[in-house]
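A single protein chain has been omitted from the complex, and every remaining protein chain is retained in its original position.
Lettered A, B and C in written order, each chain numbered from 1.
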Amino acid sequence: MSNAPYDDAFFKKNRKHTLKRVEEARKLFDKTKTFHYPTWLYGDFIGKPVTIEVEDCPRFGDTAYVELDSARTAFLSIDMQKDFCGRHGYVDVMGYDLHPTQSALKPIKNALEMVRKTDMSVIHTREGHTPDLSDAPFNKILRSKIIGDGVGIGDTPPGGMGKLLVRGEANWDIHEDVYPIPGEYIIDKAGKGAFGSSTIHMLLKNLGVTHLILSGITTDVCVQTIMREANDYGYWCILMKDGTGATDEENHASAIKSIKMQGGVFGNVTDSKRLIKALEKAFNKQ
Amino acid sequence: MSNAPYDDAFFKKNRKHTLKRVEEARKLFDKTKTFHYPTWLYGDFIGKPVTIEVEDCPRFGDTAYVELDSARTAFLSIDMQKDFCGRHGYVDVMGYDLHPTQSALKPIKNALEMVRKTDMSVIHTREGHTPDLSDAPFNKILRSKIIGDGVGIGDTPPGGMGKLLVRGEANWDIHEDVYPIPGEYIIDKAGKGAFGSSTIHMLLKNLGVTHLILSGITTDVCVQTIMREANDYGYWCILMKDGTGATDEENHASAIKSIKMQGGVFGNVTDSKRLIKALEKAFNKQ
Amino acid sequence: MSNAPYDDAFFKKNRKHTLKRVEEARKLFDKTKTFHYPTWLYGDFIGKPVTIEVEDCPRFGDTAYVELDSARTAFLSIDMQKDFCGRHGYVDVMGYDLHPTQSALKPIKNALEMVRKTDMSVIHTREGHTPDLSDAPFNKILRSKIIGDGVGIGDTPPGGMGKLLVRGEANWDIHEDVYPIPGEYIIDKAGKGAFGSSTIHMLLKNLGVTHLILSGITTDVCVQTIMREANDYGYWCILMKDGTGATDEENHASAIKSIKMQGGVFGNVTDSKRLIKALEKAFNKQ
Partner (left out) sequence: MSNAPYDDAFFKKNRKHTLKRVEEARKLFDKTKTFHYPTWLYGDFIGKPVTIEVEDCPRFGDTAYVELDSARTAFLSIDMQKDFCGRHGYVDVMGYDLHPTQSALKPIKNALEMVRKTDMSVIHTREGHTPDLSDAPFNKILRSKIIGDGVGIGDTPPGGMGKLLVRGEANWDIHEDVYPIPGEYIIDKAGKGAFGSSTIHMLLKNLGVTHLILSGITTDVCVQTIMREANDYGYWCILMKDGTGATDEENHASAIKSIKMQGGVFGNVTDSKRLIKALEKAFNKQ
């Protein structure tokens, strides 16, 4: 089969050019342990340079840093809805302990307090379906009904605040501790991920975002799905691990660990203290 | 804000209709422990009805069954490339033990032997980049170079067969034990997932696929990313767990476990023996 | 470059199989002038077979027919919002005559009257942005402001009902003559097209839709963009031409003509009379 111009003579020029850029960044990383903000690709800083410490990078036990442009970074608070961390919400009805998901509230609240003093964007996501359930696959509703013994997506559980995972219901809304304020953004999505079922890709492009700090619940489901999608598209992703939580402790731990494999296969991991410290250094001490 | 017609009077009719369908399916599940093929949605069977046993569904310790239409089911063999399970391939260069990923070969080979006697579709995926690396995000290449001490995506390692994760290289191709044969399909993708960086959604639509059996490597990275994407779009997904493997045992176990949370948040889990048994029953008239 | 298995020996089997199917359908078309519903791909009919006459197919001057499954067909009423056909709406503010877009109202109303007696799905789309304009590209807002002499997307024009193209405003809502009724679906989209900025792909999949009848405004912008997207994904698209309209008569005519090039490069074209006639035949006369 003639598959011209898939001969290497054609491709070599661009590959060499790219690998040269990468090699420069790698050598710099070896010296500084920092993923510097690539201004050659994104243009010069618009906001402030912020350097965040990340853990177990490139290998377990190591410490590294990610430099970002505050004006082109979004802090994501993923699905901090009462359905996932509140009484009579979706996760509660399914019989899971709420403490692990509720434990994300305080670190996110603390991080938001600092982030709101900067020019970083804040994006809140909500999983939920239109009240006709037309954007929910049949098997998703069915599985929830079976595990909920007849009470699933679209039903109001006994003592509940409204229909589970349905847009506009009180249980679907965001927990008051980390509630959005004017100037922040909301993305309503129909899936565990966001890129296939919302306009998050348009929002990120409209805001010029290059880096994402991810927090929210649950670690192994919605948070990691969004992180995988964003990572595949080339966004620099950093998980704020204490601002996450899951319905199962092992899955929570593994969701964090798997990010760090292969030098950061889905991005990097930090925590709220290190994030706040980095932002304070960039914004307060100048 | 007038948000008409987002009043419930408008949405109630379709929601009731859908929840009635779901409730019927749930009651049937209670009796038969089976997710029956929804012919009301997909039309009558084109191939043979196949009923596969799945584990820990809806709760850990339970057994359930998924009924599918063989002619509208695809068996996915994900990234069984030498780069992920062969000597001097990507995973090997990064310093991981190859036994866990290689352990997926035998079960997939066994499953393929049976699947090839049926009218199910077989789809092989390959992760890889064009030789100019233009479809690889800068941070992906950089991270691989750092963890590989200077040898990453696009480089040929000492003793290697070609450039790591580059299309057309020997290391990028599929392991001979599970190599595609005429009549099967190949999807080349640039990401861990497939739906955002390939034409897999067109292929599945052109084939009329409703159900997916997933196998391949690595469990927690590419396999689970594709499973999450497909599940979000409403495909019925079943992981064939013995035909998977990962670079870390805990992450492998958790990737399987997290699928089963919430009654099957990403689908269901079976193994090659149960798959083969189900296909034999359907096709060999036992 | 080794690009195995991209040799033709591998691909030939599936290509031959597909071309045999196609050749059978072509021979049948030669006899019946009908694109028959491919039950070999979609399964047997769920609703009623409906055979609609389409024009200028395969060549200008010809007449052909498309057979569809009523239960797997969606009637699309695209962007019939006051912003595009009402006083002080977006199109009016930009200085265009409203008669061409208003002319779509009657044919759609007539078609809906008949469609609502069947099991076809009805989907209404609305173009609009969240009130923070975060899903509107900067250049889109800017261009509207320039052509509107300072009044564009997000502004309330003198005498206007609300902010132009903003969700929740009276001008953004659907014209009362073709207003959705319970049992129908609504898709809110941020772009001219729908597949990249809404959950329409999930809705169509959840409904099992294979065929689309498209109507709405404007012919050359939103209607044709959605038709192009859907056609690329393999949906069978039929434009109901009298239920469309544009801001320019030539562009309207060409938008219809270009669909018919190359034997139907974007699908087929019919009108409300032929649609109603086909539905009456299928549903009333049995």
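In the analysis below, a contact is a pair of C-beta atoms (placed from the backbone, for glycine too) under 8 Å apart; a residue touches a chain by one contact, two chains touch by 3 or more.
Keep in mind the model is a prediction, meaning the values are calculated, not measured.
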From B:Tyr185, B:Tyr233, B:Phe266 or B:Phe283, residue that would touch the chain that is not displayed: B:Tyr185
Residues in chain C touching the chain absent from view: 6, 8, 10-15, 18-19, 21-23, 25-26, 29-30, 35, 38, 41, 58-59, 94, 130-134, 136-148, 150, 152, 154-155, 168, 190-193, 195-197, 220-221, 225, 228-229, 231-234, 236, 247-248, 250-251, 253-255, 257-258, 261-266
Touching residues on chain A - with respect to the absent chain: 1-5, 9-14, 17, 39-46, 69, 72, 131, 167-170, 173, 179-183, 185-186, 201-202, 205-206, 208, 233-234
Residues in chain B touching the chain absent from view: 1, 3, 6-8, 130, 132, 134-138, 185-186, 190-191, 197-199, 202-203, 205-207
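We adopt the following convention: only the chains that are shown with their structure count from here on.
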Chain-level touch network, classified as line, ring, star, complete or other: complete
Classification of the chain A:chain B interface as same or different, half of numbers criterion: same
Between chain C and chain B, distance of the C-alpha-averaged centres to the nearest whole Å: 32
Centroid spacing, where centroids are CA-atom means, of chain A and chain B in whole angstrom: 23
In chain A, residues with contacts to at least two other chains: 6, 8, 130, 132, 134, 136-138, 191, 197
